[in-house]
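All protein chains of the complex are present and in place, except for one that has been dropped.
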Amino acid sequence: MKIHEYQAKALLKEFGAAVPRGRAVDSVEEAVEAWRELGRPRVAVKAQIHAGGRGKGGGIKLAETEEDVRSAADSILGMTLVTHQTGPEGRLVKKVLIEEAVAIEKEFYAAVTLDRARGCPILMASREGGMEIEEVAARNPEAILKVALHPLAGIRPFEARSLAFALGLHRFKKAEVLKEGIRTLTALARLFLEKDASLVEVNPLAVLEDGRVVAADGKVNFDDSALFRHPEIEALRDEAEEEPAEREARSAGLSYVKLDGTIGCMVNGAGLAMATMDIVKHFGAEPANFLDVGGSAKRKRVAKALEIILADPNVKGIFINIFGGIVRCDEVAHGIVAAKKELGIEVPVTIRLTGTNEEEGRRILEEAGFAVGKSLNEAAEKAVAVLK
Amino acid sequence: MKIHEYQAKALLKEFGAAVPRGRAVDSVEEAVEAWRELGRPRVAVKAQIHAGGRGKGGGIKLAETEEDVRSAADSILGMTLVTHQTGPEGRLVKKVLIEEAVAIEKEFYAAVTLDRARGCPILMASREGGMEIEEVAARNPEAILKVALHPLAGIRPFEARSLAFALGLHRFKKAEVLKEGIRTLTALARLFLEKDASLVEVNPLAVLEDGRVVAADGKVNFDDSALFRHPEIEALRDEAEEEPAEREARSAGLSYVKLDGTIGCMVNGAGLAMATMDIVKHFGAEPANFLDVGGSAKRKRVAKALEIILADPNVKGIFINIFGGIVRCDEVAHGIVAAKKELGIEVPVTIRLTGTNEEEGRRILEEAGFAVGKSLNEAAEKAVAVLK
Amino acid sequence: MSILVGKETRLVVQGMTGREGGFHAERMIEYGTNVVAGVTPGKGGTTHLDRPIFDTVEEAVREEGANTSVIYVPAAFAADAVMEAAAAGISLVICITEGIPALDMMKVHALLPAGVRVIGPNCPGVITPREKAKVGIMPGHIHAPGRVGVISRSGTLTYEVVWALTESGLGQTTAVGIGGDPLPGTRFVDALELFRNDEETEAVVMIGEIGGTDEEAAAELVAGGYPKPVVGFIAGRTAPPGKRMGHAGAIIAGGKGTAAEKIEALNKAGIPVADLPGEIPRLIRDRIGG
Partner (left out) sequence: MSILVGKETRLVVQGMTGREGGFHAERMIEYGTNVVAGVTPGKGGTTHLDRPIFDTVEEAVREEGANTSVIYVPAAFAADAVMEAAAAGISLVICITEGIPALDMMKVHALLPAGVRVIGPNCPGVITPREKAKVGIMPGHIHAPGRVGVISRSGTLTYEVVWALTESGLGQTTAVGIGGDPLPGTRFVDALELFRNDEETEAVVMIGEIGGTDEEAAAELVAGGYPKPVVGFIAGRTAPPGKRMGHAGAIIAGGKGTAAEKIEALNKAGIPVADLPGEIPRLIRDRIGG
């Protein structure tokens, strides 16, 4: 799960990292009020959406006067912000963060994430702050310093200290930079571990001219599997930031990802669903979605899945691929028939069904007028061919 | 460091263990008030001293009426309670705990302590509650169930659960006993680890007739070395419970334990101090104390050590044994001479001095009229002989 | 002989009296697996499917000599169940549960005693058809005793491949579902090591997918010398970056973990990668004949 920058910064602060003073607001009037509360300093007005690259898209503006603040907030609030991470449809901006502009001496990068290969959290930092870490990793991987953390011990003082020295935080004129930096690195790691984050990223981590070290930006993602034990994090969810169809699928217990193609896919199992997309592509078409109906696909869920697929106007054909194991083919067949009745499916549907209760499933579907294949390749070829 | 039962129970409660309702008070009037606040139930009036065996010594009384409560509190407050743990001099009772008497169905024992051999905390429990665990260990060691805890993982759910099943907590009519018991065992372990305890003992851990599981008594000791990071625990210290000379020694940075003999011992190093006591005994006398002046014995500290030894009226002679290493013999000599001047030592003093700056130390002492030996055996023999 | 599960398996089912655990325990018994006990805290002393139920795994080990455990416990409690099994002396723990927090599994790995192997979580389990030993949720009837070892991050996609192997007459020695989580207890490299000296296994199929670098690690291991042919399949060529494709581990993050990278790594190591699952039997026959 993703959260907004202002929420990430509040969490970072809770764990002991310093952040610029500021407040998130919904309206131009509140924006001006927030600016006044801050003591009328130079501020950044920052669009709050779940995507990076906001600056280039016009979602971040500096303002020094009431007029500036008003006009910046007015232009950003309500805009549809397009960045390289939003896709061409962009995102509606409903909140801006009004934040004291800070005088930065040097920008660093710091993040905690999961190191899958080592099986532990990893604290990463670099002197090349403000740049995307992937870019640094590609160009100059040596510049990224890494500390593998023990999941039970958390970050140990010597680990934060060593990293701070390696970053050169002891070389600033202001002696407190080292200590502040150590505190911030420690905060990142603690936040990651105590809140079951999957990513805590501060970029830039800014050393200010006055010796403070602040998280000038902040991004925190969470492990969806652990949200059950963090209701305070679940409460930060902004559903408006999610693809509506994906949100609907999630609440129905389906795993769905919208894509740009024309063949809607319904499959049981994530690996087979990916493979099915790949096969569609292999035979010359583009999948419209990833959809896993799950390991215990009951008829209602199957019908819901078809409803979600059909709601995508790009879908010109549907390919259903079921390998019954725990999932019973007859149950799936009932779901397909029910969906046809309720929704009136108008695009061609190609079905491949095999495994548990295959015969019964086939009978139900054929009675309802569907053709059912057994071979994956043949069915896929046919699913693609109907489009032409 | 030790604390009182009422303090231990407050901590246990903080960590999720249930305890009987109650309050500690200093006066008879407050005792009656506490009883009224509890709703005038049958209560136990329990002397709060840092020693076990209070019941047998008359330090715990049951009371049901205001008159009972008044008379019990009156008889216990201000008494000098003698138990097998207080020594013959007993302890002055300054506080009593007024606590709801509970209807106990069965008593268990539960404790967390340090397992030195395994190098980890150990959670122990037994169905033989209310008895001293040493007794159970001697008579029926099988009856003590043990779970070695991982110092970083703390107590894991399956560990608490397995122990609760092994104790038979699932066999009570009231089904909640199992869950309550698991919660209590978990609380003990968490308290031990989070507060740097050296012992958390609940004896009896009582299963009540109404299905509750409560810590009917509670004892918590702390690792002295870790108090620096628990000011809230340090604040629980009751200096009145400590031997005054030991308290004085502690604040002077000395390690002192009062014993019953007549030869006062001043030694540098704990092992050598114990060995010196043993040698005194070997040659036929009894040591009056253990005293380690420490690894960087400066003259002031040496003088303070002698002052503490001399304050013990049993002391008939003093044996000073110094093996200079980091400790310089001349510095110790200056301390002894200073003490002689300030305190006017009237008992015979035997000194054994060797190691760093031995010659200079010897010269200083001999000038001040002390005889100085070099051999430990000879000096010890002489120290004992002067008594005769 | 077989790897992981076989005639020596004495299985305890953690969560046996639950809906999932009960359903699959029955299927496992039907298939021939030696299920010796179940564990459900609070139901000790009862029986289920004619097997004794215990409150703790420790009792199942002590009373019934269980040496393998399979876990159908809800996600919030599953990591603890793995640790309970390990502490009780179980040497192979197969965790079916999906949705265990990543941090829980990191802690499990940090605490696991030496000599305990975990398979999964979020996996279909392990099956050795020749020895009628099935531990997990896969449909037994699609498997057949044979010559090929299968290692897979997926569930139904594995069935697809297994079925293709069965239909082609190649069959399987053991099929190991290592699971779709980012931190599997057993990885491709570990499973490859297990198949290395298994006499009956003539070739190995690796079914990978996007996310992580475990396929690349396996390619490196094979490139360093592996005594039998390995054939691969990678799902997710068309998956977009930054989106989780169902499995918690199936995500292209920071531009890493794409199917293209993995296919390239496997090819470099001399491992042919099938474009379609159905091609796998042919790729194997090209290498081991028959």
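The chains carry the letters A, B and C, assigned in the order they are written, with residues numbered from 1 in each.
By definition in this document, a residue touches a chain if its C-beta (ideal position, glycine included) is under 8 Å from a C-beta of that chain, and two chains touch if they have at least 3 such contacts.
All of these numbers come straight from a predicted model, not from anything done at the bench.
K.L.:
Would you mind listing the shown chains in contact with the chain that isn't displayed?
P.N.:
Taken over the complete structure, the missing chain's partners among displayed chains are A, B.
K.L.:
Check each of B:Asp223, B:Glu248 or B:Glu307 against the chain that is not shown and name the one that touches it.
P.N.:
B:Asp223
K.L.:
Write down which of A:Arg21, A:Arg42 or A:His150 is the residue touching the left-out chain.
P.N.:
A:His150
K.L.:
Consider the whole complex, including the chain that is not shown, and state which of B:Gly39, B:Gly119 or B:Pro313 touches that chain.
P.N.:
B:Gly119
K.L.:
Out of B:Gly271, B:Pro313 or B:Gly344, which residue would touch the omitted chain in the full complex?
P.N.:
Here the residue in touch with the unshown chain is B:Gly271.
K.L.:
On subunit A, what residues meet the omitted chain?
P.N.:
150, 153, 156-159, 161-162, 165, 170, 178
K.L.:
If the missing chain were put back, which residues of subunit B would it touch?
P.N.:
Counting only subunit B, the missing chain is touched by 85, 114, 116-117, 119-121, 133-134, 137, 150-152, 193, 196, 198, 223-226, 228-229, 255, 257, 259, 267-275, 277-282, 286-287, 290, 292, 295, 323-326, 354-356, 375-377.
The working rule: only the chains that are shown with their structure count from here on.
K.L.:
Going by C-alpha centroids, which chain is farthest from subunit C? Tell me that one.
P.N.:
With centres defined by C-alpha atoms, farthest from subunit C sits B.
K.L.:
Considering B-C alongside A-C, which chain pair is linked by more C-beta pairs in contact?
P.N.:
Looking at contacts between chains, A-C has the larger number.
K.L.:
Take the average of all CA coordinates in subunit B, do the same for subunit C, and state the distance between these two points in whole angstrom.
P.N.:
54
K.L.:
Would you mind listing the residues of subunit C that make contact with two or more other chains?
P.N.:
Expected reply: 107, 111.
K.L.:
At which residue positions does subunit A touch at least two other chains?
P.N.:
Residues 150, 152 of subunit A each touch two or more of the other chains.
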